[in-house]
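One structure coming up, written as structure tokens, with questions to follow.
Every protein chain except one is present and positioned as in the full complex.
Per-chain residue numbering starts at 1, and chain names A, B and C are given in the order in which the chains are listed.
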């Protein structure tokens, strides 16, 4: 069993006060907090090892390069990729999806179809809209059921030989729904469509195994995984990354440059133009080590317990409605209280030290689907506790009292 | 006058040993070292303030957003931009150039021309090659003179009413040449062409004033300016950024998203999709403060003095040839020694603690122009000293002796 | 009618009574509830100021040398602050509004809500109020 106090002790920010109260941080879906090991790794890098990577023959450059590539190997092991060059470092999930969507522009023709879902984050909608606009492909959308899960029956109807790519989230950031991506991937592959999974909300919560999953692309952000901001991962199967055209042009991603003809480098460099976020990538290793040290299965179990408790507690508040009640959910509770605007709830519980998110969570189509301006969202992480849930519920009750 | 010892004391890495010798870091063109204030700012952010920006109503989110935007204002003042929304945060120079080159694809037609130069970094070549390939525009190249300066006469010949954009570097990373960008900008504007300046090698060395310069776009990387990796700046004039189509799709960069129609946010958010490198941007402020505290004019003056000294000293080595001997140069000395491969020189001086760069410096066309496989490059920064130059020259002499 | 400066002093004194944020927020909520409603016909797209989270509608009318503002929001806290702002600026002359320094914002501790980076549309609202003032001033 996890020793939560020992875990909490690794996160310095959890000691701070907000508005005179102990911070209760329930905005983990937006970004997680960072353990001391990650903070130290960045500082150590800058104080002792800083140098540009992949280019220099001098000692520091070699050191930085080795450490940078060590993270790539760590990510490879973390998600069970076959090769380390199947791991591309980007600046985040949004960057990863844009990289793929931009490349697919040239692989698609009029009449081809891309399928996404109604629950996607804007980062998994807008790049495909842009991709379709330029390539002439058509965007199809898997609708949501009332409980916030995907209408898999409709998915079957949408799939056809025209389907070239399916891009859906592993876990919904606004509803908490855990999608049955194994089934989605298998069904899409039956039609020879590629599948991209937006794992932004999954990678710190559930175990990942690319070999079992068989996704063609999978991506996530380090900052939602106890790691630094400005670092993302794009996993892609070697054979597909090899046919995908490069995204950005620049240093590192070329083999030869001349004005007559430029040829591109091999994986992973082909997709990593320019100086990367070296300190961030190096520190990211510590974040993954933090997770693997705890064991991801233990994290999943503990968070399920927290979710169950929190769900039961918030539902005791009269007039409160949860959006996203699928059978298989991750630690996210999106809710509204009858007659209240989520913004007002957020502003008031903040005064009691409780950080929750309010708004559309970059998922306007979900809000439109449920005809609401937004929700208040509690999103959990492994360092959260039942006591914090109690504080939060109390704060929500107080807000309700003040606002009614 | 600058107190170099006091400056050096701010950079913890300068105390370290490499291969048992004091580190002499002359690879500043690749990336600069970081002062303690920058290192601390990242750590403080993660330990006390970490939260996602622009979205939350809770305290930490507001705090992080305010600090993030403070850096934008600091950059605005640093380069003399008219509006703070003319400052776009990217992940680096390469990202900035790709953003503009990608947008220009849709603004160009067959017959239009883009002018770059033979001295450009691959990051200012490949994106334009990609842009031309897709838009049907033609890429024209200002050739180099033997001294490593641009053939301005040929530039005049290349300019025409077909010229839509000129993109050249402010300072060459491989040759040190400081280009007369004022003249280049004025001449291009005479033909109604826009001008983008790659300022990667300039921003930490010379004063910048966008109002005086009148560049349409200017970009640089934080990591070459004493700041964190994974942060870049794109400056663009408001009216041009407004017509440039967005680059990446995702969170933050939208006004409204629906499957029927998505509209884009205002500047700067239109170009900042997804969670940015928050810690990096926040720490970047300290890097700029470091420069402005010293006064950039003082830095320029000191570095000129170092360059003059270093040039005289290396030229005493027999058989050594400097590439890049323009009248107006920044602190970069690219050289070869007759009969020796630059790689061998680099490997050996490294053993004596001296970090110089060797290779093509991501400028293969320059290497082709001079018919060499690469050069060894000394690139200076404000924390370097004449004593370090002496150590470096001694190391080069020793390498020559060993290799001859 | 009091000047903008006088009204600001008054408001600052009103808020000074409260010992803690809770009383202050409750007062704001009350002000929000009491805000005279905007005429429904003015709740148009054109009059909408979009913050990320709460929406603000602002309407301005010029009569007898004064600007009368009416406004609304879907969030009650935002309505409360709107009520204060209207209290300060509505009924004043364009030039006074255009030149007004709203220093009560800091004094009563609403700075957080009115920081330029907040997502509630209030900063844009103040900007829009001043733009009306400048327009009517010509």
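Quick note on the criterion: a contact is a pair of C-beta atoms (placed from the backbone, for glycine too) under 8 Å apart; a residue touches a chain by one contact, two chains touch by 3 or more.
Because the structure is a prediction, the values reported are computed rather than measured.
Judged over the whole assembly, touch between the missing chain and the shown ones holds for A, B. Residue-wise, the contact with the chain that is not shown comes from B:341, picked out of B:255, B:321 or B:341. When the missing chain is restored to the complex, the residue among A:255, A:301, A:328 or A:386 that touches it is A:255.
Among A:69, A:151, A:214 or A:368, the one in contact with the hidden chain is A:69. Against the chain not shown here, chain B presents residues 19, 340-344, 346-348, 351, 358-359, 373-374, 402-403. Listed here are the chain A residues that touch the chain not shown: 54-57, 59, 62, 65-66, 68-69, 255.
Assume only the chains that are shown with their structure count from here on.
Work out the mean CA point of chain A and of chain B, and you get 31 Å between them. Our note on geometry: chain B versus chain C, Cα centroid distance of 45 Å, whole angstroms.
Contact of a single residue of chain A with at least two other chains is seen at positions 19, 343, 346-347, 358-359. Counting partners per residue, chain C has 52-53, 119-120 as the residues that reach two or more other chains.
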